[in-house]
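As structure tokens, the structure follows; a few thoughts come after it.
For this view, one protein chain was removed and the others were kept in their places.
Moving on, here comes chain A:
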Amino acid sequence: MPPKSRPAAAPASSTPSKPATSSKTGGSMDAQDIVLGVWNNYQKITPQRVKLLDSFMGFLVVVAALQFFYCLLVGNFPFNAFLSGFSATVGQFVLTASLRIQTNPDNKKEFESTSPERAFADYVFGSLLLHFFCVNFIN
């Protein structure tokens, strides 16, 4: 899951899952240099609001990983609690990813009909629904 949220900085990329290629470092094929190049490119090119969403998605991944390792460690005794918490983070991640796709200024051509505010309203609505179902499922 982590690689998905980072390298979406190349222009005209509409999904956050395509890795960006960097021509900055010339002929050096060192893996570390590539990663560093990708990261710097991301920092330069990504708009600020998109970076806010990315940091939120990173936070969600961390929380989901914590829950998962807790479940691996001590077993899933109240299984519905684990499922509810884990699916809350995963669902929120999916909603945030879709908000990111819709509000990214680079994707404006594909989303003429929905304004970013409309996307945000849908995001809020979806999040509230998700929270309700997760609270319901915990008991």
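Things to note:
FYI, contacts are C-beta pairs under 8 Å (C-beta built on N, C-alpha and C of every residue); 3 or more make two chains touch, one makes a residue touch a chain; residues count from 1.
What we mean here is this: contacts and distances are computed from a predicted model.
With the options "Ribophorin II", "Phospholipid-transporting ATPase", "Exosome complex component rrp41" or "Clathrin adaptor mu subunit" in hand, the undepicted chain maps to the protein name "Ribophorin II" (source: UniProt).
Listed for chain A, the residues touching the missing chain in the whole complex are 48-49, 51-52, 55-56, 58-59, 62-63, 66-67, 69-70, 73-75, 77-78, 115-118, 120-121, 124, 128, 131-132, 135-136, 138-139.
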